[in-house]
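With one protein chain removed, the remaining protein chains of the complex are shown where they sit.
Chain IDs A and B follow the sequence of writing; residue 1 opens each chain.
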Amino acid sequence: MAIETRPFTTEDFARNPDDYYRAGYVWQVPVRVTHWVTALSITALFLTGLYIANPVFSPEGEAWKNFTMGWMRKIHFAAGFIFAVSWLTRAYWFFAGNNYARSGFPMFWRAGWWRDLWHQLWEYLKLKRGPIHLGHNALGGLSYTLGVVVLGAFQILTGLALFSQDAPTGPMNRLFGWLLPFLGGPFRVTSYHLLAAWFVFTFVILHVYIVIYDSTQYRNGLISGMITGRKFYQRGDKVQDTWLG
Amino acid sequence: MPSESMNIRASTLAGWPMTKSLSGPTTYEVLRDHGVDRRTFLKFATGITATMGLEATFVPQVVHALESKPRIPVLWMEGLSCTCCTESFIRSSHPLVGDVILNMLSLDYHPTIQVAAGFQAEEIVDKLIHDKPGQYVLAVEGNAPLADGGVYCLEGGRTFEDRLREAASKARFVVAWGNCASAGCVQAAAPNPTQATPIGKMISDKPVINVSGCPPIPIVMTGILTYILTFDRLPELDRLGRPKMFYQHRIHDKCYRRAFFDAGQYVQSWDDEGARLGHCLYKMGCRGPTTYNYCSTFKWNDGVSWPVGSGHGCLGCSEPGFWDDGPFFQRLANIPQINIDSWPETVGKVVAGAAAIGAGAHAVSAIAKNAVKPTEKVPVESSSGVKGEE
Partner (left out) sequence: MSTRVVVDPVTRIEGHLRIEAMLDDRGVIRDAMSSGTMWRGIEVILQGRDPRDAWAFCERICGVCTTIHALCSVRAVENALGIDIPPAASSIRNIMYLAQQVQDHLTHFYQLQALDWVDVVSALKADPAATSALAQKVSPGWYPNDTGYFKDVAVTLKRFVDSGQLGIFANAYWGHPAYKLPPEANLMAVAHYLEALKVQKEIVKIHAVFGGKNPHPNYLVGGMPCSINMNGDNAIGMEQLNLVGQIIRTHRNMVEKMYYPDVMAVASFYPEWTKLGGGLGNYLCFGEVPAHGNINDLKSLRMPRGAILGKDLSRVLDVDPTDPTQVLEAVDHSWYEYPAGTTTLNPWDGVSKPRYTGPKPPFKNLDEKKPYSFVKGPRWKGNAMEVGPLARMLVGYASGRSEYKDVVGEALGALKLGPEALFSTLGRTAARVLETRLCAAWLEEEFNGLLAHVKAGQTATANTTKWNPNTWPAEAKGFGFVEAPRGALGHWIRIKDGKIANYQAVVPTTWNGSPRDEKGQLGAFESSLLGTPMANPKLPLEILRTIHSFDPCLACATH
C-alpha cells in the first residue's frame, strides 16, 4: 500500500474507511542531522568520559610508546566540541524550524501540556495506545529538554570550563574559567560533570527504550522518522498536538 | 624587690628606640655592610627576580628597589593555625630566611619568633598601627573563628577577630598565608565547629592576596614579599586571589609523571609494580589535575622532592575546601553532606541502573500482557480532533 503524505481529509475517509496510514513531514533536515550527530557524540563522550573517570585498562611497555589516556581525552574533547556545535545548531533550529521543532518545549504554563503529560504517562504505564502525536508528546519533550538541552548545556559548560584549564591564559579560560570557582572549584566540577554524565546516560537508556516501545506500540514510524523525517498517523489521531496551540 | 630593675622599660633602653621613621638602610646597604660586593648583590637581585617568577627584564627594577627602599615593616599575626606556614617560611633558601629577616623585611611582630612577650609584644602592634598607618604589610597566618563571639581564638584577652580587624584597617597590604588564611583549611572542614573564616571574607576595604597551600612553598612566600617590596603593589591575582605567577598552572600540567598519565599507566595499589616504576598516581586519588600550585614546577625543600615525587598523590592543598573533597586516596570525591562513597559514580550507576530496570520491567510486562501487537491493525477510536499539518 502506498503511503500518502498529505493529511487526511473527510473525503479520504469516505472514499476508503480502511485507509490506514498517512505520513507527515515532521523532522526537518537540521533536526535529523543534529539528532544523529548528538547521538554519536554523546555516545563517544560517555565512553571516553568513563575511561577518563576510571581508566580500567592500561597498556604495557614504555610510556612514550603509549597514548591511551591521551587519545581518550582527545576524542572526548573533539566529541565535546562537536556536541556543543550540534547543540547550538539545534537551539537555532528551535526558532528557525517548523512547529515540530518547537514541540518539545515544556509549556508548563498551559493546562493542555499538563494534561498531555499525564495522559502520555498513563498510556505508557497502562501499555495502551493512545492518539499519535506528530511532534513530541509532552512527556517526550520534557525528557529531551531535561536530558539533552539542560544536561547537555551543563556538560558543555562544565566541560569547556575544565578544558579551559589546559591554557590558563587562553580565551577559553576567560570565557568559561569563572565557572570553576563558581561551582566550588575544579575538583567539584569534575565530580559534577561525571555525575551529570550518568544522568545523560540514564536519559539515553530511557530514550532508546521508549523509542522502540513507542514505535512498536503506536506504529508511527518513529525510528525511521528520524532518518526520513516522516512520521505516520492514522485517521482519528491528533495529528498536531492540541496543547501546542 | 630590686628597685632599679623596676625601671627598665625595654623600649627605652639605650640605643634601642623601638621605631624610627621609615628611613633605615636599604637592602643593598645592609648587604654591602655584610661584606657583599656589588657583583654578588646583582646576582642576589637576579635570583630574587627569578624567584618572583619574573623575566630578566625586571632585574633593573628589582635592583633599584633593593638599592633604594628601606626594609618593609611586616606585622605577622597568627589566628587559628598550625603554625606550619611559619615553619615553611623559615625553610626559605632563596633567599635565606636569615637574610629575609635581617635584610629584606622588618619583621616587627611575629609571635612565634619574636622576643618580646605579653604587653611588650602588644605594644609593638599598637605602635605599628598608630605610627605607620598605611605603611606596613599585614601578613596573616591562620584564620579567625567567628562562632560564639570569637572566643575560640583569644590573644591578650581580646578576640583574634577584633585584633585582626584593627590591624587590617591600617595595613597597606594584607597577605593571607596558607590555606588557613586564604580558604579556611582544616579547621574550616565540615562541620567547621568554630566557624573559622578566611581573611579575605572578613576584609573588604583593601586587597588581600591569598598565598595558598598547606603550607605554601617557602619560595612562594618570600617571592610574594619581595614582589611587594619591589613594586609596592600586589602581583596579578587569579580568580581566587592567588598570585598568578605561582598559582597559574595545575600540578598536573608540569608533573614529571604526566607521560604515564597520557600513556594510561597508573599505580593501581600502594607500592605495586607501577608505584616502583613511578607510574601516574591518578587512580590513587592524585588531585594534581585540579590543583593550582607551584610544587611540580619548583618542588619542595630546595628541590629535594614534592608529594607526587615521593609516591603520594597531591592532596589539593592549595584549593579551597580540599579537606571536604576526600577521601584523599580515591579518584572521586565524597561530598560529606551526602556521604556516599564515591558518590558521583554510585549515584550515577544507581540512577542509570534504576532506569534500565524500569525500562526492562516495562518491556517484560508489555510482552507478557501481549499488549503490543504490531501486526494487528490498530482500531481507530474516534474521529475527533483531526487537524491538518500547517
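Criterion: contacts are C-beta pairs under 8 Å (C-beta built on N, C-alpha and C of every residue); 3 or more make two chains touch, one makes a residue touch a chain.
Source: prediction; values computed, not measured.
Asks: Omitted chain: which shown chains does it touch?
Replies: Touch partners of the hidden chain, whole complex considered, are B.
Asks: May I ask which residue of B:V174, B:L240 or B:V308 touches the chain that does not appear here?
Replies: In the complete complex, the chain left out is touched by residue B:V308.
Asks: Per the definition of touch given earlier, which of B:V63, B:C85, B:I228 or B:M245 contacts the omitted chain?
Replies: B:C85
Asks: Based on the whole complex, identify which of B:G47, B:P207 or B:G278 touches the chain you can't see.
Replies: B:G278
Asks: For the chain left out of this view, which of B:V186, B:M202 or B:V351 touches it?
Replies: B:V186
Asks: Of the residues in subunit B, which ones touch the absent chain?
Replies: Within subunit B, the residues that touch the unshown chain are 1-2, 5-6, 8-11, 13, 15-20, 24-25, 29-30, 33-35, 70-71, 73, 78, 80-88, 90-93, 96-98, 101-102, 105-108, 110-124, 145, 148-159, 162, 185-187, 189-194, 196, 214-215, 257, 269-271, 275-278, 295, 300-302, 304-312, 315, 317, 323, 326-329, 336, 339.
The definition used in the following text is that only the chains that are shown with their structure count from here on.
Asks: Take the average of all CA coordinates in subunit A, do the same for subunit B, and state the distance between these two points in whole angstrom.
Replies: 42
Asks: Using the touch rule from the top, collect the residues of subunit A that touch subunit B in their complex.
Replies: It is residues 7-8, 13, 20, 24-25, 53-55, 57-59, 63-70, 72, 98-99, 124, 127-129, 131, 134, 165-166, 168-169, 177-178, 180-181, 184-192, 194-195, 197-199, 201-202, 205-206, 209-210, 213, 216-217, 219, 234-240, 242 of subunit A that touch subunit B.
Asks: How about subunit B: which of its residues touch subunit A in the complex?
Replies: Contacts found on subunit B: 239-240, 244, 248-250, 253, 259-266, 268, 282-283, 287, 289-291, 316, 319-322, 325, 331-333, 335, 343-345, 347-349, 351-352, 355-356, 358-359, 362-363, 365-366, 369, 371-372, 374, 377-378, 380-390.
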